[in-house]
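Sending over a structure as structure tokens; questions will come in a sec.
Of the protein chains in this complex, one is absent; all others appear in place.
Let's look at subunit A:
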Amino acid sequence: MNIDETGIGCVKNSSSSASSGRNGIYLPGIEERRIRKWRKMIGVGGSDWKHYVRRKPLVVKRRIRKGIPDCLRGLVWQLISGSRDLLLMNPGVYEQLVIYETSASELDIIRDISRTFPTHVFFQQRHGPGQRSLYNVLKAYSVYDRDVGYVQGMGFLAGLLLLYMSEEDAFWLLVALLKGAVHSPMEGLYQVGLPLVQKYLSQFEQLVKEKFPKLGEHFSEEMVNPSMYASQWFITVFSYSFPFPLALRIWDVFLYEGVKVVFQVGLALLGYCHDELIKLPFEKLVPALKNFPEDAMNPDVLLPMAFSIKVSRRLLELEEEHKKRNQGMLQQSTSSAKQKR
């Protein structure tokens, strides 16, 4: 996997060398115009953003789906996730968490630091700036919410953010996601019993059956369920094992539209490989669901497919069903978790 390339303008696929990835090489005119449009939309330091979004939400949505220009990505992510507001409301808090507090998770975090994007230049160097920032953000979060603490998977979220923003900004974006500044909170992905992972997987399984009945049936026959392949899609929002150009484009949409896009992309992947997958026996099926072919990883192919799959309403209905089914169990697990505290 390689470096901070962006996918915009240079959809040349993942195998380009580490230091390429500068934008605007291809079709510079169009790219420049795009960036100008975006700058106008954002205003100086983000001053016009909220106004613009309120006036033209559909334009914003469309432009984000086409990909945020790489040079503006860090800023726009902070604006659309609501993390910028959190940062402004909490001056000095991050520093306090990093410098003065100690965390029970420190050893766990250290153990995983070198195992987070280990091939990426930014994180490769032992005790280098990348690893140090990653450690600080994760430690700060584990202190900020001691109940959740540090859980494997968070490092991939934080790591991806750190490629585009400072430690403090990345921290508040993590807070915005897990605590739900704009969309529903994600912390359930990391709480005891992983309740949100369970919910997403059960919704996903049902959607597969409905959108791709034959494949759904094949999965049942081979006894393959989403916990075998899709947990990491949800836990790390595709940042764990997907090529960066694709992961970044998914994150653009994810931060603006919410977790729905994770379902859509997952379904699009299955749809794209449908005819292959349906032929495979268990031993080949599971690995195939973890290593999709390179042509499926092209954001300009996969994302339009993903957006064409409608899931919003069904997701809500399935959420209700899941809630009803699990109400008793959930109550039990939360009450026992509270006792533990």
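As a working rule, contacts are C-beta pairs under 8 Å (C-beta built on N, C-alpha and C of every residue); 3 or more make two chains touch, one makes a residue touch a chain; residues count from 1.
The rule is simple: contacts and distances are computed from a predicted model.
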Query raised in the report: One chain is missing here; what is its name in UniProt, given the choices "Ras-related protein Rab-7b", "SKP1-like protein", "Modification methylase HemK" or "Cytochrome c oxidase subunit 3"?
Result: "Ras-related protein Rab-7b"
Requested in this report: Please pick, from A:Gly43, A:Pro57, A:Pro287 or A:Pro304, the residue that touches the omitted chain in the full complex.
Outcome: A:Pro287
Query - Given A:Thr119, A:Ser220, A:Ser308 or A:Gln327, the one touching the chain that is not displayed - result: A:Thr119
Query - For subunit A, residues in touch with the removed chain - result: 108, 111-112, 115-119, 151-153, 155-156, 190-194, 197-198, 227-232, 235-236, 240-241, 282-283, 286-287, 290
